[in-house]
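See below for the structure under consideration.
Note that this complex is displayed minus one protein chain, with the remaining chains in position.
And now, chain A:
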Amino acid sequence: MAGRKAVSKASKSKRIKTPEAGFLAELATQQSAQYRLAQGFGVLFAVALVLQAWAFANVFSDMVLQQAFSLSFLFLALFALLLRALANYGRERVCASASRHIRYGLRHKLIAHLTQLGPARLRIEEDAALSTRVYEQVDALDDYFSRYKPQVFMVTLIPSVILLSVAPVSWVAFLVFMLTAPLVIVFMIFVGYKAAQANRRQFNVLAMLSNQFMDLSQGLAELKRLGRTPAARDRLSNSAKAYQKTTMSVLLLAFLSTATLELFASISIAMIALYLGLGLLEILPWQVGTAPVTLTQAMFLLLLAPEFYLPLRQLGNDYHAKQKAEAAATDLMSILDTPLSVETTSESTTDYVPSSAQLAYLSFYELAWQDTGRQRLAPITGNILKGERVWLSGESGVGKSSLLHLLLGFEENYQGQLYIKGKAFSTLNLKDWRNKLAWLPQTPEWVNGSIRRNLLLGITEPDESCIQKALQDSQCADFIAALPNGLDTALTELGSGLSGGQMQRLSIARALLSKADVWLLDEPCSGLDTDTADAVLNTLETVSRGKTLLIVSHDTHPIHWADKHWSLNKEGLDESTGGLDEKANYAIPR
């Protein structure tokens, strides 16, 4: 037993080594009360197991020797069997509920985390892929928490209980168990370690194969146009075949570990059976003429022998559950490890507020954003006065969107200073600040629901004339009037047939209705053709007078009416007044 303990300790410390295993272990501790209850059921199960073996042994031996047996033993045996079934039932229920709580709690946490990440979530994956992680990948943890995790405990419990109950009955059987158990474990480690490696590799390659299939399938239209589908089919077929071949050689080894376990279990059972049989016949070489055990004891040992190895074998079978869980954990951790914006530290606590910042509405002083070694925004300094409209341009990847995300309050881990009306950004009440904002991204954001509901998202319902005025100003009134259901037309993610320009106009109407002071626009015109874009920009010009506005737009869509033009590059900010800037910097993106 000491050997086993050492082993379980060793494997424990090994488990903590990989971050995935640490992550899973931490999740499991949330439900430690449930798991303790499950362990209680496990103990009950083990006791019932021994009780059942003992009662059946009595029944059997009496039956064999006297053709009759005591009914109370039979009842006891059947009762123990029932107890075992009930303990198993209870254990399953408890473990399943623990797994459920862990998974649904984790999912809740993931969604909350993604929410707080805001636009930064798209750096991990696009939304559809994120939904796969949040739903499928979290569910992939089920087998681990409901089966593998509790089984680890049973693997130590049941053999220990059996050893304890066998010891007073027969020292030889005890020794057989004692000798084979470490052998089984040693083999599990030697062969199992190799097998685990092989298994892991196989798991990875299988994932790669799935990936290849996904990739080729997604680009199938492209392949069809290029006339390359037969080549791709060959590729799929060949790699699957080659994979099958190499994997089989790996699997031959991998399953050897289970087979060794099985062999040990089978041989030990057979050895014990043989020992008992010969002992009963009184012809054991070292004690001819005397029986070391009675028939009852022999039966007892025989009934317990297979149970001794069973949990170990099950653990081997559940091993893939662990692997699946660890693979999923990698994906989930990459979400949770994406740092949330933390309150800025010492840097922003400087009391010095530049005098210009006290006058300006928005003020940046050496504002930069360095994220995991990558520069997302070069240090910039500049001021935006109240009612000033600023056009921000620059190459892609230079940090235009990042600046907007900072202002939206999704990223607070910036360097340098950011002031709103002379107050440091970090001291602001984020909720109040966000209430002043209107956000118009490249693809307007809509939830499923009517146009009216989308326009009035999160604001107290204004009277009808306000709505009409906003629609007039944003030049939505005409096309909305043309819709059969008017404002009650449902918008889906696809936009229900409205054009890109019309959708942008609706966003403008929404911004107007929200009475926001500060408008942040992220390339509202990319994806629109020049005429539509010009028309939308014209509308924007008229409705946004008096608003403080920061618009990100490519040089292909210049904002002629802006009060200032900021051209952002990797060194910082170039400011020029007026909308048109002929010195615009054309360089190869990235």
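Quick notes on this structure:
Convention: a contact is a pair of C-beta atoms (placed from the backbone, for glycine too) under 8 Å apart; a residue touches a chain by one contact, two chains touch by 3 or more; residues count from 1.
We adopt the following convention: contacts and distances are computed from a predicted model.
When the listed names "succinate dehydrogenase", "ATP-binding cassette subfamily C protein CydC", "LutB/LldF family L-lactate oxidation iron-sulfur protein" or "GntR family transcriptional regulator" are checked against UniProt, the chain not shown comes out as "ATP-binding cassette subfamily C protein CydC".
Only one of A:Val447, A:Cys466 or A:Ala490 touches the chain withheld from this view, namely A:Val447. Of the candidate positions A:Leu216, A:Leu340, A:Leu385 or A:Ala477, contact with the hidden chain is made by A:Leu216.
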